[in-house]
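Yeah, one chain of the complex is gone here, protein chain that is, but the others are all in their spots.
Chain nomenclature is as follows: A, B and C, assigned in order of appearance, with residue numbering initiated at 1 for each chain independently.
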Amino acid sequence: MTPTTGHLLYLVFALGGVGVYLLLPKGRGSQVRAGAVLGGLALAALISVLATRIVVTNSTTAFFYVFSTIAMLGAVRVITHTKPVYSALYFVLVVISVAALLVLMQAEFLAIALIMVYAGAIMVTYLFVIMLAQQDTAPVCDRRSHEPFLAVLAGFVLMAAVAGRCGDLTTASGDTIAQASPTKATLVANVPESSDVGNTTAIGRAVMTRYIVAFEIAGVLLLVSMVGAIALAKKKLPTETVEEERTPIGQIGREVPPY
Amino acid sequence: MPGIVEYLILSAVLFALGLVGFLSRRNLIVMFLSTEVMFQGVVISAVAFAKFHRQMDGQAMGLFLLVIAAAEAGLALGMVVMLYKRRGTLDVDVWSSMRG
Amino acid sequence: MIEFLTSQFGVSAQFVVSVVLALVVIGAMQGGVAYCIYFERKISAWIQDRYGPNRVGPLGLLQPVADGVKFFFKEDVVPRHVDKVLFILAPGMIMFVSLIGFAAIPWGGQLQLGEKLVNIQVANPDIGLLYILGVASMGVYGVVIGGWASNSKYPFFGAIRATAQMISYEIPMGLCILVVVLTMGTLRLEDITQLQTGYWLGFIPQWNMFLHPLAFLILFICVLAEANRAPFDLSEAEQELVGGFHTEYSALKFGMFFLAEYGHMITSSALITVLFLGGWHLPWFSWTQPEATQWYAVVAKMGVISAKIVVFLFLMMWIRWTLPRFRFDQLMRLAWQRLIPVTLALFVLTVGLLYFGLHRSPVWALSGNAVIVVVMLVSAGTVGKEVTGRQPNLPRIQESPGAAALAGV
Partner (left out) sequence: MSIETLKLCGIIILLAPLAAAVVAGALGTRVLKSQTHWVTILGVGSAFTCSCLVFNQVVGAPAGESMATIPIYDWIPNATASMFRVELLIDPLTSLMLLVVTGVALLVVIYSRDYMRDHGQPERGYERFFAFLALFVFSMCALVLGGNFILLYLGWEAVGLCSYLLIGFYYDRPTAAAAAKKAFLVNRVGDFGFGLGILLIYLTFGSLEYTAVFDMVSRGVDAAGNTVPSSTITTIALLLLCGACGKSAQLPLHVWLPDAMEGPSPVSALIHAATMVTAGIYMIARCGAIFSASATAMTVVAVIGAVTALFAATIALVQTDMKRILAYSTISQLGYMVLGAGVYAADSAVFHLFTHAFFKALLFLGAGSVMHAMGGIIDLRQFGGLRRVLPWTFRTFVIGSLALAGFPLFSGFFSKDEIIHHALTASPVLGVMALVTAALTAFYTFRMVFLAFWGRERIPEGVHAHESGGWMLAPLMILSVGAVFAGYLGVHAVGGGFHEFLAPVFEHTFAAHRHVTHVAGVEPTLWDEYGLMVVSGAIAILAIALAYVLYVPQRWFPALVKASAVRTHRTLWNKYYVDELYDAGLVSPARRAGRVCVGLDDYLIDGLVWLATAIPRGLGYSARVLQSGFLQGYGVSMVAGIAIIMMFVFWS
């Protein structure tokens, strides 16, 4: 990356920020089209900035571009769509593309786990809740954002700070950080990148040896949160109305309630 | 081949997008979705470090991130349902009784 | 031809085989699914002592074709009140999910192509089994989105039911699969198949069915529930919910839901076959041994696994037209109070056996299974019958003997 690449990145982020700002729901008068155009431009610019040094040489690189583009687009739609259901489904898209990116990084187990946990379980419950809470017309909270300008400013400044820094860290090779890492020499020997053991076995070994305590704690955490969620769900709320009168058993089915 | 920088930039972008969503959207559920997007960014960076440092720690972290996300989602959804039952709306702005 | 492709375009033989297989399987799936419907109707007619489709073609064999044509040319009604994007997306999504699961199924072992051995499998990733699980977990989206996007009461009920049901049954299913994974020590489906090709006592095939019969049975039940098949078809439940999640659908989109269900059945059957019935392995038949890599051996293996799948399909249809539908509280009780404890016990048993290195020993595994069955049967008589989500003041319904038997399992 040339020294100007960092600055170019800032420009791209600024463009993207304006785009996202325009895309965020703002009630009447949102400039969705302009936002989409700007955002698309920014995305394309980001890809092309990255592409100045990564040429598509094999399928891995191509897939990286494809899935990262999908992930970013999906993320933008998650935060800009006015319907929560769509947000959730776009998030499923993000999860799937992130899983694909993990596969590209030889983290197949994590990728599938991500899909199973997120897409399979978490998001379904989200959808469940969204659907239960859905009203006929989109409520104002979905059509309007809360201080979108400040939020976008803060978020994109942070993004620029982090990503720009990452972009500046290396000049030629993406492995600079890895090579500069002091831990490399001591820890790399643990699990070679391509060994005879598969990824699942490797992660199993890591979790069951070095991180065994953390793993147990994670299990306890899940248990606790499960208990907590059940307790929350069982809690009677003060605003809950008393149970409606039931139709006497003998009359069930005699009168069709008006739907 | 994409290097660690590309993955980190992607991770930062996802994280920041989630952040923007969390900060600007008013629907409780969408806010939580945005935090999940942030989680995705973090998972990417963790796994990227794992790959480019050639060790499994990052992936183990990714696994724990999943655990945390699952726990958080369960509790958060329970609370969202409670909040919704109380006020009949998912608008986070009705929960501003701490206003100075 | 394969040599030509590999030499000219630099792609591996495996890649070519994968692509070809993918195309073949997807094509075969469409036809197979169509004929599944035909078989379903025939079997139901047989069970109900009537003829079934017999007008289009000989024995009604062209009926699926006619049905397909009908699906294509009927008016595609999209009601005004639906969420159009999702309404259109849902059938595609469910179809997609039911199809991509095939990618990891080992259809025919390995094929010798010149110097190389290629897998008759679209992909053989490290995590083949996990892949199928992940895909299966995505299956719920089609139902949920379809039901919700219809923006109508019965489809929504169906969607809600389907969500709860599929999430619930995923847990015992995953635990059963974990039992197999622990026993086999690998997630590759091809490897799992090959590991089941030995014999105990010289004549009993080392199929997991004989090692963990309980897990096999429970997995089968869960597959029925995951595929929304009777007696677990509460999300359709035409007597209660008109048509459940696909009430509002018509024409091709309805057809896709229909096809997806059978696609799901086929995938699930294939999965059970591979996990518990040794996949393409047929005992004492030398063509279906892992060492046989000739083209005719591959064809034989594909025949064997297809036959096993057909057996399962028949079983599923048989059950559908025999057993009545569960009530929703019974459904949930079966999952959470029966299957999950049992599978957890199985899981612990397997881990224990693994610790002592006895995980491939049928004596120990079977006796463990037997203990669990005994404990379960004893507890089933005493515990948990009243702990249900049943509404308190509804009249008691006499449970049918069949459902009771199944619930007892």
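Criterion: a contact is a pair of C-beta atoms (placed from the backbone, for glycine too) under 8 Å apart; a residue touches a chain by one contact, two chains touch by 3 or more.
All values reported here derive from a predicted model rather than from experimental measurement.
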Item to check | In the full complex, displayed partners of the excluded chain | outcome: A, B
Checklist entry - Which residue, A:Ala14, A:Leu93, A:Ala154 or A:Met226, contacts the hidden chain when the whole complex is considered? => result A:Ala154
Checklist entry - Considering the whole complex, which of A:Val162, A:Ala206 or A:Ala229 touches the chain not shown? => result A:Val162
Checklist outcome for this item: Against the hidden chain, chain A presents residues 146-147, 150-151, 153-155, 157-158, 161-162, 164-165
Checklist outcome for this item: Per the touch rule stated above, chain B touches the missing chain via residues 19, 22-24, 26, 31, 92-93, 95-100
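Heads up, the rule we're going with is that only the chains that are shown with their structure count from here on.
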Checklist entry - Which residues does chain B have that touch at least 2 chains other than itself? => result none
Checklist outcome for this item: Touching at least 2 other chains, the residues of chain C are none
Item to check | Complex interface listing, chain B residues touching chain A | outcome: 1-10, 12-21, 23-27, 29-30, 32-34, 36-37, 40, 43-44, 47-48, 50-57, 59-60, 62-64, 66-75, 77-82, 84-86, 89-93
Item to check | Contact footprint of chain B on chain A as seen in their complex | outcome: 1, 9, 20, 24, 46, 50, 54, 57-58, 60-61, 64, 68, 71-72, 75-76, 78-80, 84, 87-88, 91, 94-95, 98, 101-102, 104-107, 109-110, 113-114, 117-118, 121-122, 125-126, 129-130, 132-133, 139-142, 144-148, 150-152, 154-156, 158-159, 162-163, 166-167, 169-170, 173-178, 181, 183-184, 187-188, 190-193, 199, 202-203, 205-207, 210-211, 214-215, 218-219, 221-222, 224-226, 228-229, 232-233, 235, 237-240
Item to check | Residue numbers on chain C that touch chain A, as the complex places them | outcome: 83, 85-86, 125-127, 130-131, 133-134, 137-138, 140-141, 144-145, 148, 153, 156, 159-160, 163, 166-167, 170, 187, 393-395
